[in-house]
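With one protein chain held back, the other chains of the complex are shown just where they sit.
Chains here go by letter, A and B, matching the order in which they are written, and residues are numbered from 1 within each.
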Amino acid sequence: MAQSPQDVFAPWDDATEKPLIRFRNVTKNFGDFTAIDDLTLDIYAKEFFALLGPSGCGKTTLMRMLAGFEKPTTGTIELDGKDIANVPPNQRAVNMMFQSYALFPHLSVYENIAFGLKRSDMDKADIPARVDEMLRLTRLQKFAKRKPHQISGGQRQRVALARSLAKAPKLLLLDEPLGALDKKLRHETQFELMDIQEKTGTTFVIVTHDQEEAMTVASRVAVMDAGVIVQVATPDRIYETPNSVYVADFIGEVNLIEGHAAVDNGVATISWAEGQPPITAKTDLTADTQCTYAVRPEKITITQHEPQDRPNKIKGAVLDIAYLGNISTYHVELPDGKVIKAQTANDRRIARRSFTWEDTVWLSWTDTAGVVLTA
Amino acid sequence: MRRFTLIAIPYLWLFALFVVPFLIVVRISFSYYELSIPPYGPQLDLSTGWDGVKAFFAELNWDNYAFLTGDDLYWKAYLSSLKIALIATFLTLLVGFPIAYAMAKAAEEWRPMLMMLIILPFWTSFLIRVYAWIGILGTEGYLNQLMLGIGLIDAPLTILNTNVAVYIGIVYTYLPFMVLPIYAALEKMDDSLLEAAEDLGCTRTQAFWLVTAPLAKSGIIAGCFLVFIPSLGEFVIPSLLGGSDTLMIGKVLWEEFFSNRDWPVASTVAVILLLILIIPIILFQRNEQKQRETDG
């Protein structure tokens, strides 16, 4: 990340930038259960920040603490430099879009959007203009008079978004905002969300269990597990350089190979199986150690003949082929029974595909294709 | 044909159990008092054929309706019943809503038991339960003894035989009719709606009035009607728990029928009571209809 902040949005790399939200050593207990365990995290203004993790990892609790529905057991949460622990939800410049949308069934779309404005100190006369603006932003002008049960799921989602944005909060929280939509609509809406985030300049914090969604929309992703943040980074860093087996495995597909690394001058030589050549990989490690080598399937090239000039190569037999349209995943079985996945882009028609079941093939990759993980 | 039969059943039911008895009551309301068996006339005499029928109808008249409008007792009784029924309905709502709310917010596994507790009193005779209140509310009753015992009062309160006792009796008896529809409405409510309201700047109280109350509206209206309608014509509770000051149309009706043995006047009172009840029911249904149409 050598670029200057003017070119790329990366306030987290700028030491002079003040975070909008600061979690400092926040712990939240529900009885004996620790939902959040000594968590420290900074989120910056205008970020689209994703909290990603399996259910029960604490991401929703974290969000509810931001909204004010839960108080931290210990530690502080600051918004704009002020501790907000004792500020009730209705006095926070934070709005939330609920997973269930929580639209008021007895109110029309218009009234739903105006609900928060009427509770604010906004001049009564200015409310219609603001609601109209929100309706336009979310393309709901035609549905203003309808009740929530008279519009589609996607429209409801947009009403919920418009309602939570109407008060122009400093921070918008989105709890699984797209969970109830079908896949195609979800993809469209992801881009719409990014678009709206950019137009309004609001800081978004999104909670999701869908890694693809997090990768698509977020400026940074925090991967959570059992109440702690395992890694916070931009989507590409999370994907390419996961800091742990957990992250590598959680995000996308990965081949995990356990072995022992002998490190020499930034290069690890990993011995991992009897009778197989060791894997070489560039690494930051400085000492020999037990490790897990993680390499993404698309980084592995599959060829019929033994490739030249590749630092890592293994021979195996095609066990299975998963055709996904744009790509195909080959499951290649090594002599010791281990299965390695390799992906190729289908830039040719199926009829001209090179490999089929039980073909003997060579898998190869570079020394920068994978990462050596010790956690 | 089968469909016709199916539709006809509820109508036949309504006809046999409501329309026919009601027409008999209407017919008696147009009759006059007579010391005979039965104690009213004219009687239809079919032995004289068509003339008998004509003579019968000629003798029916509006005298009892004129009598009722001419005597302010009845209007006062209707008004007083309306007042008592309205206040009692309001009190029942006041007591019933928090119960329904607590039930709807209670943990899922507790709800069937709470529901049971609400319905349980119905398993004992209504009359016995009202009698039990005589023992509780009397000057020597449990309530006074308790309050005297803990030093809350110095002299026993006169509760029994007053309107207060009538209110207690009505609230107690009709509480389940208020709780159940409100519970049904609140149970469907998503808790996140209240959080959303708070998130959008409402205090807890505002959230209650702006979200919970409107969503419970249908249940509240249904509950109020279920309490209001029977309490308006209530007889047992005012006659057992009420005093000489408790003027209710149900009691007047009973007295016209039993004490005065004036069936025609009693029938007239009943017909007018029904008309009074029908008006709010029709208004309510019109309102519902309109609501449905706009919601389309």
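Following the convention adopted for this analysis, a contact is a pair of C-beta atoms (placed from the backbone, for glycine too) under 8 Å apart; a residue touches a chain by one contact, two chains touch by 3 or more.
The rule is simple: contacts and distances are computed from a predicted model.
Novice: I notice the complex is incomplete. Of the names "Methoxymalonyl-ACP biosynthesis protein", "Putrescine-binding periplasmic protein", "ABC transporter" or "NADH-quinone oxidoreductase subunit J", which is the UniProt protein name for the chain that's not shown?
Specialist: UniProt lists the chain that is not shown as "Putrescine-binding periplasmic protein".
Novice: List the shown chains that the missing chain touches in the full complex.
Specialist: Its contacts among the visible chains are B.
Novice: Hey, which of B:D45, B:E59, B:D191 or B:D245 is the one touching the hidden chain?
Specialist: B:D245
Novice: Counting contacts across the full complex, list the positions on chain B that touch the omitted chain.
Specialist: 33, 35-39, 71-73, 76-77, 138-140, 158, 161, 243-245, 247, 252, 255, 257-262
As a convention for this text, only the chains that are shown with their structure count from here on.
Novice: Take the average of all CA coordinates in chain A, do the same for chain B, and state the distance between these two points in whole angstrom.
Specialist: 60
Novice: Under the definition above, what is the set of chain A residues touching chain B in their complex?
Specialist: Of all residues in chain A, those touching chain B are 67-69, 88-91, 94-96, 98-100, 102, 104-106, 115-116, 119-120, 147, 150, 163-164, 167.
Novice: For the complex, give me every residue of chain B touching chain A.
Specialist: Per the stated touch rule, the residues are 190, 192-193, 195-203, 206, 210-211, 214-215, 217, 295-296.
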